[in-house]
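Some notes on the structure that comes next.
For this view, one protein chain was removed and the others were kept in their places.
Lettered A and B in written order, each chain numbered from 1.
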Amino acid sequence: MLHLHENLKTTTTPLRYDGHTSVFLPAVATIEDVKTETALEKIYTVRLPGGQNLGHVPGQFVMVSVPGVGEAPISVMSSPSRTGETFKLCIRKAGDLTGVIHLLQPGDQIGIRGPFGRGFPVDTFRGKDILVAAGGLGLAPARSLIDEVLDHRSQFGRLIILYGAKNPSEILFRDAIAEWEERDDVEFLMTVDRPDPTWFGHVGVITTLFPHVEVNPYKTVAVTVGPPVMYRFVTMELLGKGLTPEQIWLSFERRMKCGIGKCGHCQVNHRYSCQEGPSWTYAEALAFEEAL
Amino acid sequence: MATKPKIAFFDFTSCEGCQLTVIDLLQTHLGLLDLVEIVQFREAMSEKDEDYQIAFVEGSCTRKGDEARLLQIREQASMVVALGACAHLGGINALKNRWAIENVQTYVYGKNGKDAYESYPARPISAVIKVDAVIPGCPIDRYEFLRVVQLILQGRKPRLPDYPLCVECKLKENACLNTLGKPCLGPITRAGCNAICPTYGDGCEGCRGWHPEANFTYMREILRGHGLSDAEIDARFTMFNHYQFQHMGDEAPITTPISPAKDEPLPTSTFAAPKEA
Partner (left out) sequence: MSLYILPKERLPEFVRALQGNYRVVGPVKTEHGFAFDDISDPQQLQLDYTTTILPPKKYFLPQREVLFSYHTEQGDNGRQRIEMRPVYQGVEPTVIFGVHTCDMNGIMLYDKVFSEGFRDEHYMERREQIYVIGIECLHPCDEASFCKDMGTLTAPPVYDLHMTDAGDFYFVDTGTEKGERLLLDHVYVKMAEKEDIQKLGQILSSKWPRFRMRLKMSRDQTPALLTLGYQAKLWQELGERCLACGSCTNVCPTCFCFDVIDENDITLQNGERVRVWDSCQLYEFALVAGGHNFRESKASRVRHRLMRKGKYIKQVHGLIGCTGCGRCERACLVHITVPGTLNALHEEMQLEPGV
């Protein structure tokens, strides 16, 4: 029998605007800061009306709007522990909307709906070792969990972070990485697929890091976030280390148009990623024919 | 917007109907002129400025002499937009590609035709220069033109619908012409015109080109069901898209030869026989 974590469904209500009620109407948020992270990614600090707290859990996403261009789901990069009057989004320039977002400056307004999705069940992670395997931009949603763990460090066991980037120029969060490498209570390993002359670290896909990690399969939860191609191989490694499908969390990217479980785009078999996902345990994913 | 982008219109082998559609649009959407400055538009104005950023090009390339002008436009413009089926696909101009070019010249312009008029197989402008965006159709849909201009002004990349015309036709609750016994190429043709021809009872002729998943095999089955011969079906498939099929070579879903056959007789025109040029 699978444990479908039904009790973990979020009950977050959508943000309201001007007293009107429409699940499709975004809140008018303001960009407070823009930081260029790589050639492709920028980090946006966003403030909701009145500085209200986003009230999310790690792994959730928001729908970001630029009226006149459109709306798209973006994972929240901030951990709840580091979310006060503002929260952070790490946005890759990948399409039409994100291209326009990359032109925005501090002071510009954007629309925000959410948070949506189920997120990671952090409460059930307490007392356990946390292994985060992040590929590329996947480090942004993973960051919301990593920082949450770091800010409540004593409540968790080991924190192991495995990060794979395509090439050194695409490495995200260099400041945070420097901190993780410094800390004794974080085990951080990083690799790049295609090195350049500046690179002296591991070379290879993220799975090549696994032989360097020992885990206790009885007390570890693994969280995997990255491009679709990564999941199958990372999951094989984790199973090889003795983790059960229930201990492995995967975050799936899907096209989303509404965030409220109606528009149909994000369906994986009968389930809506925007509601019950975007993170699933591998046990749940095994029950999907269309997941991986 | 601090400075309005300068746009220019150019025509090659075409009927100029697409530019006429733009002029028609301007009568109802004058506000467009608040967003852009038209610096060259032979069909609409006599002023002519060679300083422009966005070039709209109507017509196909059918002469060696067209190439230099196209290259010059590409050199100047930061964005080139193909306007209409001729520029986008080669269009009906490419029908002549089926015959040897000398025969076509003689047929159309008389026995001195090949000396008097330059001509070579018709091609879409993308065969000569890089094209940044396309507004398909014969003629173009005015609202699609407007949308594309808006997208360019927003710094976005205009994209064409990737689905067939049937989608728009169904949303309008039109009775399906194919089920009424009227051949319609809607199932293989790219949407975006709001299914205008089927809405008025005429079968789609494919002027917007094929959508990426066009199922020619089953489209042919449907048309055979209307009693059309394979040659007649080929004729419908190639009406606007001859160049595309020619380009596909042996892969083309066509039963009749598509490349020039020197000796194949030219069709007899239903119009008066052309007199000596």
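Quick note on the criterion: a contact is a pair of C-beta atoms (placed from the backbone, for glycine too) under 8 Å apart; a residue touches a chain by one contact, two chains touch by 3 or more.
Keep in mind the model is a prediction, meaning the values are calculated, not measured.
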Selected from A:23, A:178, A:203 or A:236 as touching the chain missing from the view: A:23
Residue of A:38, A:109, A:155 or A:169 touching the missing chain in the full complex: A:109
Sole residue of B:158, B:187 or B:206 that reaches the chain not shown, by the stated touch rule: B:187
From B:55, B:134, B:166 or B:197, residue that would touch the chain that is not displayed: B:166
Residue ranges of subunit B at the interface with the undisplayed chain: 29, 31-32, 34-35, 146, 150, 153-154, 162-164, 166-167, 170-171, 173-176, 178-180, 186-188, 211-213, 215, 217-219, 221-222
Subunit A residues touching the omitted chain (full complex): 14, 17-18, 20-26, 28, 65, 67-72, 94-95, 98, 104-111, 227-228, 253-255, 257-258, 260-265, 267-272, 275, 289-290
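Here is the rule we go by: only the chains that are shown with their structure count from here on.
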Centre distance in Å when subunit A and subunit B are each reduced to the mean of their C-alpha atoms: 45
Subunit B - residues contacting subunit A, complex: 154-157, 159
Residue ranges of subunit A in contact with subunit B within the complex: 68-69, 96, 99-100, 103
